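As you look at this complex, bear in mind that one protein chain is not there, while each of the others sits in place.
Presenting chain A:
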Amino acid sequence: MRDRPIRDRSDESPDDRSTTDPAGTDRGQADRADRADRLSALVPRLKGICGDDGVITDRARRRTYESDGLTYHAEVPGVVVLPTTAEQVAEVLGLCSAEGVPFVPRGAGTGLSAGALPRTDGVLVTTSRMRRVVEVDPDNECAVVQPGVANLDITRAAAPYGYYYAPDPSSQQVCSVGGNIAENSGGAHCLKYGFTVNHVLGLQIATPQGELVRLGGKAPEAPGYDLIGAFIGSEGTLGIATEATVRLVRTPQKVTTLLAAFTGMDAGGEAVSSVVAEGVLPAAVEMMDALSIAAAEAAVACDYPEGAGAVLIVELDGPAADVDADAAMVRRLCERAGAFEIREASGAAERARIWKGRKSAFAAVGRISPAYIVQDGVVPRTALGEVLGDIARLSAESGIRVANVFHAGDGNLHPLVLFDDAEPGAGERAAEVSGAILDLCIRHGGSITGEHGVGVDKACSMPRMFTPEDLETMDLFRRAFDPAGVANPEKLLPTPRLCGEVPGVRKDVHPLVAQGRAEQF
């Protein structure tokens, strides 16, 4: 659980305002009291919208929402609301905008970048009660769902028609579609099928000002700006998705999963390169190193080949003849790269056994280390071998163990930086190694996040990737949706309060604004 003190900026949420921050200045106290008053005044109106049952003010209950899947960051929400309809969401957001109260969207609370980190001076809008599959439309190969529906539940609803929903984050049985949309989630199979953005045809969104707007629909293409594309991955800063029309993909005729064991990572990497070079497009190519294999064995007894320094999971799907031919090819290429054992699974149960180790890897690392940092970075596939070598060097130099689990097919790394939180300074050293890994990714032309998002966790790393002009342009875009600045503030983009004086962040007006070509709200 949490290993850091919880942030409770004001500690003066509606029902317990007697506590004040002893360290606060007079000015700060006045501000906090002011914010608290505004929030308290909001509570009866929120109850009017969501019902008494849909508003949580009790402190013990609110605290259970203080973190999402990333417990490093915690802050007690001022109020939690649990709307059940799109109209309720829109009304809540409209109210927040009108009153200048920040709101934070939350789905299932499984995010790994603290994108749903609540605010003590704000409203946490949770979509966990909006979990109805509105319609499955096999003829148009799509489904209409509420935002709180779990990713896997779309597949469950579509399966009887011979369809499934392709994006598959490892937390797919829990994570909500709304959260997937906010983070543009991927998954093991995004190599072939793409990310969430490639699977959403239409959206209904509640804008931060409280309007309900429809973007796209069941038709595969709409003219004009791609606002769906802009909204997906916006991490709650442009509003809340209240309904989504998602693409369904036909269940493939055949799925074959291969598990190849190598003595070392280099050989595994070579196999990946040769598979890609041969023009085979697997649905997924995943790799795990010795340390993460050990963790998975401890957690779920996945029974991977003994003595493996690396395992490669290659999944092929499609028409049976293609799959068989590709599988034979992948087998040959793995053998040539030095695989000492290859297993093949075609049945669902055997396949699940192969995937079990990979899917549980993050949580499983808890079995071999008291604490760990899950990193998420991307490098071009060709740089994979070099970056892994650099990570190994970093690890050896710092004495901090790093386990590697990654989507090898698309260069999305998930290094797990292991440390003992009981050891003084270990956390800081691990954070340094983890940060250095991100630097490596950027240096090789990659990105600071592949699929976990920026949230609050990496907001201060954004200037490593983007110029001040880039960031300011993004902020202008954000303000076009959210002029009041109440939609998930301090997430995604760096702010001085969050990051201190970020080097290189411009403080004067944007050149476009200065030239009168853009308007700053």
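Definition applied: a contact is a pair of C-beta atoms (placed from the backbone, for glycine too) under 8 Å apart; a residue touches a chain by one contact, two chains touch by 3 or more; residues count from 1.
What we mean here is this: contacts and distances are computed from a predicted model.
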item: Name under which UniProt lists the unshown chain, selected from "ABC transporter permease", "Serine/threonine protein kinase", "Glycosyltransferase family 4 protein" or "Glycolate oxidase iron-sulfur subunit"; value: "Glycolate oxidase iron-sulfur subunit"
item: Which of A:Gln204, A:Thr257, A:Ser292 or A:Ser369 contacts the chain that the document leaves out; value: A:Ser369
item: From A:Ser97, A:Thr110, A:Ser292 or A:Ser395, residue that would touch the chain that is not displayed; value: A:Thr110
item: Hidden-chain contact residue, picked from the options A:Thr85, A:Ser360 or A:Thr495; value: A:Ser360
item: Options A:Val92, A:Ala267, A:Leu438 or A:Leu471, residue touching the unrepresented chain; value: A:Leu438
item: Interface with the unshown chain - residue positions in chain A; value: 1-3, 56, 58, 60-61, 63-72, 82, 108-110, 112-113, 126, 128-129, 131, 148, 150, 171, 173-175, 298-300, 360, 362-376, 417, 421, 427-428, 430-432, 434-436, 438-439, 452, 456-461
